[in-house]
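Encoded as structure tokens, here's the structure I'll be asking about.
Of the protein chains in this complex, all but one are displayed in their positions.
Chains here go by letter, A and B, matching the order in which they are written, and residues are numbered from 1 within each.
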Amino acid sequence: MRTHGNLALGALLALSGLASGCTNVRDGFRPVLTDAPFVYDIGELRVIGAEELAGVDPSTVPDAVHYGQLGAGENAGLYGGATFQFRATGSSVCVVVDPEAMFWNKEISTQSNTVQYKFEDIFEDDGDLDLSAGLAAYYTGSPGSEIGDFSAVYDDPAGVEHELAFNECIQTGYFGDPAHAGRATVEYCDIDTSLHSGVMYTAVLETFALPIDDSILNFGALAFDGRCADLPWYDSNGALLAGASECVIPNEVEYADANGIPEEKAWFPELERAYCSGVGKVNTFCKDNPGAGCQSEEEL
Amino acid sequence: MTQMRTLTLRLMGLFAALWALSGLAFASATSGTIKGQVIDDGGLSIPGVLVTLSSPSLIGGAQQQTADEEGRFIFVELAPGSYEVMAQKQGFGQVRKTNIEVALGRTTPVAIEMKVGAEELTVEAKKPTVDTEKASKGDSFSKEFLSRIPSGRSYQDVVSNAAGVTGGGGNPSSGGASTNENTFLLDGTNITDPVTGTFSLNFNFDAIEEIEVITGGYDPEYGESLGAVVSVVTKSGGNSLEVVANAFYMNGNWGPKMDSRYAADGYELSPTGFDEVSQTGSMGVVVSGPIVKDKIWFLGSYSYERTLYANVGVQLPRDFDGHYFFSKLTAQPSSAHRFTVQFATNPTTIDNTDQTDTRIFAEAQSRQAQGGYLTSLKWNWFINPETNLETAASFQKTFIEASGVPCTHDGNLGYHPCDPDEEENYTDYTTPGHIGLYGAYDSDNAGSYYFDDRYRGQLSTKYSLLQVNFLGKHDFKAGVDGSYLLWDQISGYSGNLIFYDYYENAFDPDTLGNYAWVETSGPSIYRSTGYHVGAFIQDVYKPVENLTFRYGLRYDRAVHRNDAGVPVVDVGLFGPRIYAIWDPWANAKTKVYGGYGRFNDTGRLSVASYLSQSNMGSKTIFGEIAGNSASGVGFSGGDYSTDNTITVLDGTTAPHSDEFSIGAQREVMTDIAVGVDFTGKFTRNVYNFDETNLIYDEDGYSYVGSGDGTLDSYYRLRTPAIALRDYYQTDVSITRNWADRWLLSATYSYVVSRGRVQNGLTAVLSNPAQVDLWYGNLPYDFRHQLKVQAAWDLPIDPWTTTIGMSGQLYSGAPLSRFYYSQADSLAAGGDSYSLLKEPRGSYGRTGATWDMSVLIEQDIPVRKGKLSATAQIDNLTNNQYPYYLASNYSYYIDTQNRYIIAYRQDTIQAQVGVKYEF
Partner (left out) sequence: MAPTILILALGCAYNEELPEKDILGTVIVPAAAATRLQADGTTATDPRFIGPIFLGAYSGIDTVSFGYPHPSMGPIVTADTPGDAFPYGGTTVGRYDFACYESLACKVVTGRFSDYNDMLEYFGTVLGSPIQDDNGADVANGSTFQQACYDYFYATSDQEMAFLGDLDFALNADGDFEAAFVMPHTVFVEGMTIWGWMDAPEIVPANPTESGGFSSCDVSTGREFDQYDENFREGRVYFDALNTPSQYIYAGDWVASGAEEAVVNSPDDKPVVRLDFGFGVGEAE
């Protein structure tokens, strides 16, 4: 009947319009899917002591210092991450994660030029991981498939359930509120394991942002036997210093990639050493190596 | 006839199965109806008369009917215009009645008197002043009105002329509803934005035939809105070729523009002047005519609009550049079928969209492209004069793209040059922007981007069965319509980073430094979908000639889902409506009417977006200027959340209004009617957020605890009964339709608009201790409103000069006094004055505002066609509107405990234009 025919035509018109609309998502803004996993479990890491860490190339102890990569997931709204477990020592454990690469803000100070970065960071290579840690028994995620948090349920005397947060990696921000470090910035915290010696802990490295250059976030992570303030590392002069920083886990860009350091980031190790040695060294490096991780002098 | 009876009985049985019978029949706001009767000079009906209807607005040529045994005839789905009816019967003198006006949503009664054996007679019809079958409230703006009454040359501006409508600029508040609770129809197609509930399409003003604004009492045929139904009907063309070309220019830079300022002790300071660039130029052409005479008509329209507008001191004016295309094809291959196909698109670019701020450098401006297209197909099947079926399908896409300014190789532009290897119009989405604080400038890059695509696909069908005899006359109508809605949105910061720069010493550029920056997790990418199905059944029932009942039932079902597919809005609602209109003297000069209607709001996709799973995480990191001794690269503070802390309460319903009205109208002199109307409208269950975790002290001033031990806010979407509006409107009106060279319409409204929520979605329940104080006078509670429109064709033949004017007066808006709130200041990160100590809107009122515009149109005789020149002045009296000095109301109270309100002068705008019709 003619009625049906025209209804069908109308429906077809509407549907074809919708179909063309459905494919019109601006994919250029999504992170690119790569081989880097969305969620994975590192496994158990040995808690490494100060003497060993000071005397060894961190890339040669993969059972204690992990270099890895994280990538994008199917759903634009969710980010994944990595997890690892470590055994409580009965005293302070410092958990550290260092995401690719380095970030500084050239304009953070109106003070003299000698303490100010002269060159802008190239930030496209920076990713951001957020660190939390707690007793493995309280972890709500599923290592290797789903990122969760640390919580337990308390039933009050009236039978009402309340969720308790058991993240023991407390980092505070500008207002003393719970916070995480920004892009490319190392995150670390002291966990007091004195009440749970020998018990398994989980550390969660949740992806906050992927680098926009290649959607692959290289990172390094470790658990240190002692306080974060005592973490050893070497500066560009070979001096042994202490204190958790960018420099404790060196060269995450090179060691995380199975194929070694990508050519376009060949400058990374040297820039990182300069970064670990002060603003002046970064300025010098950037001046001598324009475009290598920092803007060239012309940009000034 | 017998078969028709059988079919009629079968259908009636079907309808009777539903306990609430039909409502308003052909008050379709896309067409009009002629209903008439042929009688002899003794008053007896004459059966079997051949009735012929003709008009230049009637596609398909003249229509013919044979009047029934009571001499009755009916013509439906008529485009607005002037018609002629000719009655012929053997033995009687032929009668021709001319100048019968058909208007949108109206039934024009035609009575024809035939005399035995008399000569041919031609009678001119008198336009009915009182429509004794209409109970709905609102105004119709015909072509005659639109061309004579000054307006902004867009349908959005015309709407504010209707009584009970306030606000303007496109999204009015009607009957106390919020500005996103209206429905916009274009030739019956719903063009309301599926996300925001606002209008979504612009087109050439000269392509408009008529605009109907229904503010209350509308038929079950229309739903989904608590405010007004704005129905725009476009021209269709005719049997002769017509070309209308126009060009207009408007300048708003005339007349004094001053702020009045009041110091704390109440004395008026000397006014400050401000400069403003405000110019609009538009030109357009409408071509219409026959492709096949009487069978296929076409209309094509193009208009171009360019507006430059700049606030005081900005670096570059906002540049609006819009192209509006509209085309329509109407075909009536036989008397039984009519097809209408439409296509509209309005690509527009707006440059320098951030021109509101003097601190924005040229290269930090952003650019917005918007537009979309609408296609629709409608089929009318006139099965017989009493039965017709209308089926329509349409698809609409609208989009907005806002981003930084694309680069150019054009050296003349002076900013944003492309790099040598960059393409023309390359847009940088990776370089972060800078926002300036404390006098510092926004610079470098606009910094954020936003892409938005919205779709609506619709199918509808309506069946009308008219003039059914059963204890009187019934006009039944029933229909079903379905829509599918989709919304895609991407937004973010360029490079996922934005810097906040700061003058350490105010306004000293040498102390510029970076105060803080915000890092985001990436763009927010979001999709929301929804569908809506509506069904209605209605009847116009006349048990006797001078009494009409209009009643019916509407059912709406809507589901809107967020980006995880979770239904946020999930409702099924009934909307019964019943009205009665009584003509006590049965002479079409008086009517008394009243009734009740329930109107349901089926929501907008923006409601579902509050439960988005695709939130953008952000971290705020402070630099050394802010005292962060870690040199800004240590640990960050600020919000970090991609978790959704918003939920929806199970079993939410949808907002609805119950409206009661009663009124009367009488034609007191020829063509002049006086009316009085009282309406009470009660809106309940408006969308509202409450908060479930924080615990306040007794005044709601500060937190004293939280349910889970954190200070996180957990919002919950609800539709509580206390989220309400109570609206009362009393109108007294005088109307003189266009006749004998002049028209007048004046309405005085006394309005009371009280409630707890003005907008369609608020969070007034978040602070439980404040909930009672939030009931008070709503922002659009303008108690006294006066709207006047008048036009006069001066009797200076052959030169026709028309003077038109429109004026609106509103008494003052209510004011609330807010006090410092400890809780909100913590949430806002700075001082927040949001605590009420008295009911809202009870602190006082602003002054009255008024607006008057005048239009002079002069026809210039030319050999072929018609040429006219127009001059229009808006805001003739250079009125002021309230402009608050600061949001911190505590600082602007004078010694008499009154708010210090600065009044800003609205500019006088002059518009000149030229129009040529061929």
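As a convention for this text, a contact is a pair of C-beta atoms (placed from the backbone, for glycine too) under 8 Å apart; a residue touches a chain by one contact, two chains touch by 3 or more.
Note that the structure is predicted; figures quoted are calculated from it, not measured.
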item: Shown chains touched by the chain that is not drawn here; value: A, B
item: Touching residue (missing chain; options B:408, B:702, B:730 or B:858); value: B:702
item: Option touching the unshown chain, where B:72, B:89, B:656 or B:754 are the choices; value: B:656
item: Hidden-chain contact residue, picked from the options B:325, B:426 or B:596; value: B:596
item: Subunit A residues touching the omitted chain (full complex); value: 154, 156-160, 162, 164-166, 170, 192
item: Residues of subunit B (touch criterion as defined above) contacting the omitted chain; value: 19-20, 264, 574, 576, 578, 596, 598, 649-653, 656, 658, 684-685, 690, 692, 695-699, 701-709, 711, 718-721, 768-769, 771, 819-820, 822, 825-826, 831, 837, 890-893, 895-897
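Just so it is clear, only the chains that are shown with their structure count from here on.
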item: Subunit A contact footprint on subunit B (complex, rising order); value: 375, 377, 379, 381, 389, 391-395, 397, 429-430, 432, 451, 453, 455, 457-459, 461, 484, 486, 488, 490, 492, 495-497, 499, 501, 504, 511-514, 517, 519-527, 563, 612-615, 617, 619-626, 628, 631-638, 640, 642, 708, 710
item: Of subunit A, residues touching subunit B in the complex; value: 2-3, 6-7, 9-11, 13-15, 17-18, 21-22, 24-26, 28-31, 76-79, 103-105, 107-111, 123-124, 128, 130, 162-163, 165, 171-175, 177, 179-183, 185, 187, 208-210, 212
